[in-house]
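Just one protein chain is left out here, and the rest sit where they should.
Chain naming follows the written order as A, B and C, and within any one chain the residues start at number 1.
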Amino acid sequence: MTGWRGGAAAVATLTFDVDAETPVLAEDPGYAEHLATMTHQSYGPDVGVPRILDTLDDLGVPATFFVPGWVAEHRPGLAASVVERGHEVAHHSYAHRPPTSMTPEEERADFERALEVFAAQGIEVAGHRAALWAASRRTPDLVAGYGLRYDSSLMADDRPYRIATRHGEIAELPVHWSLDDWEQYAFLPRPRIGSVIESPEKALELWRAELDGMRRYGCLFNLCSHPFLTGRPGRIMALRRLIEYALDRGDVRFARCREVADAAMADQELPARPVPASPDYR
Amino acid sequence: MTGWRGGAAAVATLTFDVDAETPVLAEDPGYAEHLATMTHQSYGPDVGVPRILDTLDDLGVPATFFVPGWVAEHRPGLAASVVERGHEVAHHSYAHRPPTSMTPEEERADFERALEVFAAQGIEVAGHRAALWAASRRTPDLVAGYGLRYDSSLMADDRPYRIATRHGEIAELPVHWSLDDWEQYAFLPRPRIGSVIESPEKALELWRAELDGMRRYGCLFNLCSHPFLTGRPGRIMALRRLIEYALDRGDVRFARCREVADAAMADQELPARPVPASPDYR
Amino acid sequence: MTGWRGGAAAVATLTFDVDAETPVLAEDPGYAEHLATMTHQSYGPDVGVPRILDTLDDLGVPATFFVPGWVAEHRPGLAASVVERGHEVAHHSYAHRPPTSMTPEEERADFERALEVFAAQGIEVAGHRAALWAASRRTPDLVAGYGLRYDSSLMADDRPYRIATRHGEIAELPVHWSLDDWEQYAFLPRPRIGSVIESPEKALELWRAELDGMRRYGCLFNLCSHPFLTGRPGRIMALRRLIEYALDRGDVRFARCREVADAAMADQELPARPVPASPDYR
Partner (left out) sequence: MTGWRGGAAAVATLTFDVDAETPVLAEDPGYAEHLATMTHQSYGPDVGVPRILDTLDDLGVPATFFVPGWVAEHRPGLAASVVERGHEVAHHSYAHRPPTSMTPEEERADFERALEVFAAQGIEVAGHRAALWAASRRTPDLVAGYGLRYDSSLMADDRPYRIATRHGEIAELPVHWSLDDWEQYAFLPRPRIGSVIESPEKALELWRAELDGMRRYGCLFNLCSHPFLTGRPGRIMALRRLIEYALDRGDVRFARCREVADAAMADQELPARPVPASPDYR
């Protein structure tokens, strides 16, 4: 089988960003006093993740879990339990603060701190996703500089592509807002993280349409779900139906991100897309 | 029958938050001068509640009405009429101000003032729901300290769970934004309480999906409706269809919150989930 | 035939608020320099109204047009053309400024100025709707004081009701956000008047659901449409289908607002609902 898709019409990476309390605490640590907000978030690792792992087992598909270092540190068995079930754990910052809001020193320190947590837990990470996908101009260099092989935060294509950094090339596994459960399901008044709660049926319709288009165009269906959102009963059932739909097509390959990244780096027909230069605008 | 579900696949608690004018007055007492806003709210107890009571009678299902003390006080027969029809009345603050915005003294005073109203009306209350679900770190202690047996404001699970307080354990009957009619139907420009008015058909699709998922996972379908929203003709018909759908499944048990709380406290297989500690974040 | 519905299951009043440029100019007169915004609004009277009148003719149903005095004044033939086609013209303020934002003197002056425009054009008006439905505590007194027989801005019920004013009783024909095309269709970034553009199919589903509920509960289906919104080709086709649906039911009576108001005042079984008192809240 040649090419990054290994003969499939499209490749699907099921990714789960196990943010837990970090996105609301990054917004304002004062939310720690707001019990509804805190429990809304803790539901993700405590109820959603086990349910997701069982669903993946049922269906026999692999996945990738992006975990902030803070979350791995404060729930010691979490990352290991994901790896034991055959899935990948990847770097998702330490504290879920957006790199675009940090100084270079802060971004590096946060990046390293997460690596230390994973090293201490014996978890090997091969890739990275920026908190809020808000990669800074320095992020790709950090990813390559610390020996990771891929990033998954940018949107220049809907197939994997190569990015040149100061420390060599890495693969980019692009994301997109339309393949994220946040825009469909997230609702929280304080902090305000969304305004409409869509039906799982609508999310399923949207994701099926995108999957079918991607099967036609040979793309990476890189779905980003959050256990505190997709872990809810009605939504996990919709995710199950989506995976079953893809399996029934017979031409969709499910893979962990690191495998896709390696296949992409070996496929010279995939494009290289430089980190966007600072534009000459006015 | 053993276990909190008594043999059913899922348990459904129909809850109605009879907020009337309190949410807008809590936002700004000046809205008293805005007649459209005020009548939008008064429709709840005056038109919605009788229609809801008739619907529950028709279908033969019990429910729980969370009533702010101010509302019970200013509409003297309201709480009694709910109890007479066989339903439960529970504590929903006095003035519908969020505990997270109050000092400890203010929260306690508001909590007590509601209890006094219900005592004066001879209404026994066994449980509590925080205004806007915005429980503070002190709320569970107040609930237990004043002898109530359950709270229904948090989200750490989708089954009932036990919370330890300074005054002993209480049951938590968890809520969720996706099982609230506010996110589907609420619209008001001043104060701005929502931005999209969904079709009752969409709300029904969403709640059916969640109910079906909960039947699979053995959860508490704790639906929160507001008479000023769900009392509208098209929406009450959708609620009726939802209840009929659940009854037709044959494996959903309808119960008042207090009964579920008691069954949950007696079921040692349900988890205990501590009030989230103040997190060590940075 | 006894009762305000004259034997029908529900009564439908098709109302059109011919706001033209007034809502954006009331927000900020500077929008006069923004041609897209201005033409977005002028489309209402210039393209939408003739199309609506033709549709009503086709279907043989009467309607009520609420017209700001400024609009009637600046498009001299407009109000007369509505009356000639057999419909009612009613008072919708002069400048479409919300009464809740005006002093008593400003509100009275605006109210009178609109009356003068209609008097000068020989248009008899019997009812009133507040701009943005934002009636002040003084508005019902003005309506009655100037000899009008009904208001249509409040929401205390979904059947007509009586309001006592200093100058005697008037009928209230209640509105509701869910029966307004603004929440379904309005979008304009400057000024921001909405954020989501729904499909006409969704609006039709919502209004049909409400109509069916109102047929069951014996209500007033008081639909508020805006020619700059509903006048668009796809939307007027949906309105046509809605009217055809109602006609096909055989139990919905279409009427002008003034007829409904008179029938309501003659029906002693309809409730009186006082203007909400200034609440004793804290």
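For this structure, a couple of remarks:
Simple rule for what comes next: a residue touches a chain if its C-beta (ideal position, glycine included) is under 8 Å from a C-beta of that chain, and two chains touch if they have at least 3 such contacts.
Just so it is clear, the model here is predicted, and its values are computed rather than measured.
Partner chains of the missing chain, restricted to those shown and counted over the full complex, are A, C.
Screening C:L25, C:V49, C:L223 or C:A261 against the full complex identifies C:L25 as the residue touching the chain left out. Within the whole complex, the absent chain has one touching residue among C:A36, C:A120 or C:A272, and that is C:A36. Residue in contact with the omitted chain (choice from C:T103, C:S195 or C:S278): C:S195.
Contact with the omitted chain, checked across C:G122, C:P233 or C:G250, is made by C:P233. The chain that is not drawn here is touched, among residues C:L59, C:A80 or C:A95, by C:A95. Chain C meets the missing chain through residues 21-22, 25, 29, 32-36, 38-40, 42-43, 46-47, 51, 70, 74, 95, 185, 187-190, 195-201, 232-238. Residues of chain A in contact with the chain left out of this view: 100, 130, 132-137, 139-140, 153-158, 174-178, 183-184, 195-196, 202, 205-206, 209-214, 216-217, 219, 273, 275-276, 278-282.
Definition applied: only the chains that are shown with their structure count from here on.
For the two copies, chain B and chain C, the CA superposition rotation is 90 degrees, given to the nearest 5. Chain B and chain C have CA centres that are 35 Å apart. Taking the mean of the C-alpha atoms as each chain's centre, chain A and chain C sit 49 Å apart. Each of residues 196 in chain A touches at least two other chains.
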